[in-house]
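Before any comments, here is the structure.
In this view, the complex is presented without one of its protein chains, the others remaining in place.
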Amino acid sequence: MNIIEIKNLSKEFRVGFIMKKIAALTDLNLSVEEGEIFGFIGPNGAGKTTTVKILTGLIYPTSGKAWIFGRDIRDVNIKRDIGFLPENPYFYDYLTAREFLNFYARLFSINKREIIARIDTLLDMVDLLKYKNVQLRRFSKGMLQRIGIAQALINDPKLVILDEPMSGLDPIGRTMIRDIILRMKDQGKTVFFSSHILSDVEMICDRVGMLFNGRLKDIGKLDTLLSTRVKSIEISASLMDDIYMESIKRLAANCILMDEKLFVVVNNETQKDEVLKIIEKGNGQLISLIPRRETLEDLFLKEINYR
Amino acid sequence: MKIAAIAINTFREAVRDKILYTLLFFAIAMIASSILLGKLVIGDQTKIIKDMGLASISLFGVLIAIFVGIGLVFKEIERKTIYTIIAKPIQRYQFLLGKYLGLILTLVVEVVIMSTGFILLLFYYEPSPDMDILKAILLIFFELMLITSIALLFSSFSTPIMSGVFTLSMYVIGHLTGDLKMLGSKSESAAVKHITEFMYYLLPNLENFNIKAKVVHNIPVSWGYILYAMSYGILYIAIILLISAIIFQRRDFK
Partner (left out) sequence: MLNNKKILIMFGIILPLLYSLQKQIDLSPERRGRIEDMKYLPSGRFLKGAALAYDEILGDLLWIKTVIYFGEHYLSNKQYEWLSHMLDVSTDLNPYFEYPYEAGGVMLAMETKEIDRSIALFKKGMKNVPQTDKRYWYLPFFLGFDYMYFKKDFAAAARYMEQAARLPGHPEYLPMLVTRLYANANDPEVAIAFLKEIYENTENEDMKRDIDKRIKEIIVERDIRLLEKARNIFRDRYGQYPDTLQELFKSGIINMIPYEPFGGKYYIDQKDGSIHSTMVEERLGVYID
């Protein structure tokens, strides 16, 4: 059973006086497996938040269905095992950190003794124990994000949904959140998080889904997603006779001589094979062959250009 | 209890808001000023004090019900605080009910404070004042609950300004439906007659809760009547909350 199962999900918003239709999400199919960290990436306005809001019951889909833990998302009971951190979260700023967590705990009917213990553990985990009795209006953005995560974990959920948990944070803040997410995975939780910051996703996700313009463009394991798209291959070899070097230069995208070595960059496998053949003929020695894979960044840019 | 958690949080928000104290201050000041006014009128001084006291409790109660009520749900959506709550295992109607009860709790506190001040003042002027004023206060409180539910209804789908305008109009109309029906019954046109009659039964009749004049003039008001008025209030509130819940259930939070 998949933790999240999304089938043909679409959402249209109607905006303005004439109720113009805006397709925020089109025919999304997606599943998230138990225990994985799933990264949901896409540029601004791609439809990530829209998807997350549908999953958490904040908005209703125009068409399509979704299941969490195998149950329809309209069933509120599934929310017992979900933790959610919205995008740019705003909280009751008149509450102190402890009151705040206590309030959410009561929405789950967790018993009192357990509440107190859990609040302390969570505050400790997000490094806010010192600020237990401080009103949220005094919190910095990073602190708010962290208390938001604590809030999402108050019910010890099986699935955690985080919408752009790292946006607006400094590198230390991002690392901290990344660590927390990894720790969730260690505890056996499934994490679904959205982001448009690729390095975050690259580092911790098991699988990613890429959303552009409301449509899912790609989904899969990060390395397979990237390795199928070798951007270039870097070959380095020992020096050879000039004729051979000349023919390699003609083939390659880039070729330089440095430190008594030849560095060649080719764009595809056939070019690579030919270069290797020439090196063999010229009795050159192959020193290294490094496929330069595409980064997420490259993928992203290509998709945007492609549009 | 999830509803109680929401209610207490709403109450806490109101209590930590300055507007409540400002209004409470003015209410107490107004009740106190009745001493002055009472001095200006020759003769029946306690009548003026009773008039002013009851009017203050009702007026400031209405102000709080409207001011706080119209922002009740809207603010949660606007500030997106509702996002985290809806993602918890709570039904939307439970959230709505919690918000409503939270404001009612606030009103209880408010009305109790004002009434205490008012009754102490009365005791100062009369050794044993007629405690029927408590009946008037009880019905004022039911009126406040009804107005709060109306504010909540509007607040669940429109902006605070619009809700404020709507609720205020309902408050005014609610006190005039009786007169409207009377005017309508004098009309020659059967259509006008029917429309005013229909409106009379459809719109909330807030005059049902108004026994201020009776009480001030020591005219007895039976518990039977109080019971009728309270049942009317509760049923009307139930209808309004039901409609609010239906609207609220269907909307997107964006």
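Letters A and B mark the chains as written, and numbering starts fresh at 1 in each.
In this text, contacts are C-beta pairs under 8 Å (C-beta built on N, C-alpha and C of every residue); 3 or more make two chains touch, one makes a residue touch a chain.
All values reported here derive from a predicted model rather than from experimental measurement.
Touch, as defined at the top, links the missing chain to these shown chains in the whole complex: B. Although one chain is not drawn, the whole complex shows that of B:Glu78, B:Asp179 or B:Asp252 it is B:Asp179 that touches it.
From the options B:Tyr21, B:Tyr124 or B:Tyr228, the residue with contact to the chain not on display is B:Tyr228.
Residue positions on chain B in contact with the hidden chain: 51, 91, 93, 179, 182-183, 186, 188, 200-201, 205, 208, 211, 213-214, 217, 219, 221-222, 224-225, 228-229, 231-232, 235-236, 238-239, 242, 245-246, 249, in rising order.
What we mean here is this: only the chains that are shown with their structure count from here on.
Note: centroid distance chain A to chain B, computed from Cα atoms, is 50 Å. Within the complex formed with chain A, the chain B residues making contact are 1-2, 4-6, 9, 12-13, 16-17, 79-91, 250, 252-254. Those residues of chain A lying in contact with chain B across their complex are 13, 53, 56-60, 76-80, 82, 84-86, 88-92, 94-95, 99, 103-104, 106-109, 148, 151-152, 155, 161.
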